[in-house]
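What follows is a structure written as structure tokens; I'll ask about it next.
As you look at this complex, bear in mind that one protein chain is not there, while each of the others sits in place.
Letters A and B mark the chains in the order given here, with residues in each chain numbered from 1 onward.
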Amino acid sequence: MAEFDITSTTRDGMGPHGTQVGLLRVLGPAHVWALGVGIVLVGEYMGWNFAVGKGGAYAALIACWLAGILYSCVAMIDSEVTSTVAAAGGQYTQAKHIVGPLMAFNVGLYLVFAYTMLEAANAITAGYLISEVARLTGYDGTLDQRPFIVLVIVFLAWLNYRGVLATLTFNLVITAVAFVAILVLFVSTTGLLAPSMMQHAALMEGPAALPYGWIGVLAAMHFGLWFYLGIEGTTQAAEEVRSPARALPFGTLAGIMTLLIAATLTWYICVGLIPWEFLGDGVNGSVAPLFDAARLTGMQPLVVLLGVGTLFATLASANGCINDASRAWFAMGRDKYLPGWFGAVHPKYRTPYRSIIFLVPIALAFALKAPLDQVVTFSILSGLLEYTFMPINMILFRRKWPMHTIKRGYEHPFHPIPSLALLALCAVTFFAVFLGYGTQLVAMIVFYIVASLWFHFWRYRFVARAAQFTMPWPKPRGY
Amino acid sequence: MTYRPPKQSKLSQLFDVIVLLAMTFGALYIPLFLGLAGGSKSVPEGAPTTWEGMGQNAAQVAQYNALGFTDPAAVSNIINARYDYSFSWGALAVMIVVIVAYYALMLRFSEQEYRDVISEKFGDRP
Partner (left out) sequence: MSFWNWMEYAAWGLSALLGGYIVIDWIKTDATYDEEVLTSSREGELEAMVEEHHG
């Protein structure tokens, strides 16, 4: 039994509601940027190229920009709501205050699923990359990728366990390196520093331009999301940033701008160097397209740089995913949406340590057993369900608390156009997913329906009613 | 009147976690086990395996060579594979119904629970 000094200056978050150990408020806007971009940037290094396979190079570009619009809407909506609802759990906490408990439970599960699956995908890619390095350095056996996959997940879980500041500072450094690597590859292949190596016209000649016609463009939207999936994760840091109302909108909007640049450059470099059939096959063809692009330049320093960039991007992403998934799981445990045991904070490291531990074996199970495109699809599906929730959330937020009834850290312009645009783009993406992965989509939704019934009729009895509404807001309009 | 939630025992907490895990793994692995997981490409029968036959121009062949594939047969499965985007309108209708029903169900139950929360929080229960 430990004694706690309430006046201790080393322990903040000592609130009137009895928090004795809470999460630590230590992060700045740069960490928010690193969390958002760090999770997503791996999408440029692997996975987005499935969109090329789905519809060809131009289809991938259209999907890249449509998804860019979708995510700009996501970032604007998120910035407004989260600068007002600043708590761990992000969209889960937003849903709890704005839509209702069952929606919040579902959103919490979307978050945990999307991030844990993405984490598994990252670990798979890291394992592949290390085996590729072994092959290129002359190892003639087949490298066992499993120990490296396990090491990536366990090492990052350990880092997350030990504290959020070190975790996200690490992310800041490796994300910056991975982003700079894309810029370097761009300037050294496109004629800015050296003669241009781009062969867009020849590689996209004839049927290679739009091999499936316009339906291919629709289908490509499925993996178009992969360019940006996870930027909404910045909100999970809400309880750990020093000034959430300022840092979260800043970090999120700077993040989406970074990604729009990175995504477009990546597309331009890769389709100008790699034939689309090879590029579009992320399993047997180009698993790590930027790395392959660097190999095609024949310049050894670029190969090394992009190899390092790919590895760093996967690590940064898995790292951010562990951070976000554990925050969401923790927040649900704290409210008793999940067993309250998960709502514990480590008294020394100030992290949701039990949630971090619990999600490790789950990530391992998928990283070691499931194929990459399936894992990616599960992640995208959960993300998509979440993006469909966001416009509903935003419209209800503005209706229940109109402008000036509460103080918002950031107000996004043109409401409700971003919400409606987001909803329309989600519908298109549902159709795209249906074209290839309809069964998984239905299985996934059946899962959420069963889980919802379980929550409504069983689990919700353990949740205190009024206590879960923690924001100091007036009563919502219409109640 | 404030709702007082019951305290959950350790065993019951554990049981809830197991239920949730079973549902999770079920949703993710059942389509894989049943072989219903879609998304695979197929190579048409008797597809050509020469660069010319596969419609590759000089620039494309040069890039394949640079990637280390000098034998077209080694990459013919990658080049010839195509997705099949044909679908049935019935299946599409099922998907739309499932998605809409899911959100409708969830928003309905949420609203019901939310009214409860608000009336307890702002204390105007009759």
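Definition applied: a contact is a pair of C-beta atoms (placed from the backbone, for glycine too) under 8 Å apart; a residue touches a chain by one contact, two chains touch by 3 or more.
Given the structure is predicted, the values throughout are model-derived calculations rather than measurements.
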| item | value |
| --- | --- |
| Displayed chains contacted by the hidden chain, counting the whole assembly | A |
| Which residue of A:V150, A:A421 or A:A466 touches the chain not shown here | A:V150 |
| Residue, one of A:G343, A:G383, A:G438 or A:P476, that touches the chain absent here | A:G343 |
| Residue of A:Y161, A:F186, A:F366 or A:F462 touching the missing chain in the full complex | A:Y161 |
| Touch with the omitted chain, as defined above, among A:A88, A:I182 or A:L218 | A:A88 |
| Subunit A, residues in touch with the chain not shown (by the definition above) | 1-2, 4, 13-23, 86-89, 93, 134, 139, 141, 143-144, 147-148, 150-151, 154-155, 157-158, 161, 239, 331, 334-335, 340-341, 343-348, 353-354, 357, 360, 468, 470-472 |
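In this text, only the chains that are shown with their structure count from here on.
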| item | value |
| --- | --- |
| Euclidean distance of C-alpha centroids - subunit A vs subunit B, Å | 16 |
| Footprint of subunit B on subunit A - complex, ascending | 53-54, 99-104, 106, 113, 199, 202-203, 205-208, 211-212, 215-216, 219, 273-275, 277-278, 281, 284-285, 292, 295-296, 298, 336, 338-341, 362, 365-366, 370, 373-374, 377-378, 388, 392, 430-431, 434-452, 454, 456, 459-466, 468-469, 475-476, 479 |
| Complex contacts: residues of subunit B adjacent to subunit A | 2-6, 8, 10, 13-14, 16-17, 19-21, 23-32, 36-39, 41, 55-60, 63-64, 66-67, 75, 77-79, 81-83, 85, 87, 91-92, 94-95, 98-99, 101-103, 105-107, 109-122 |
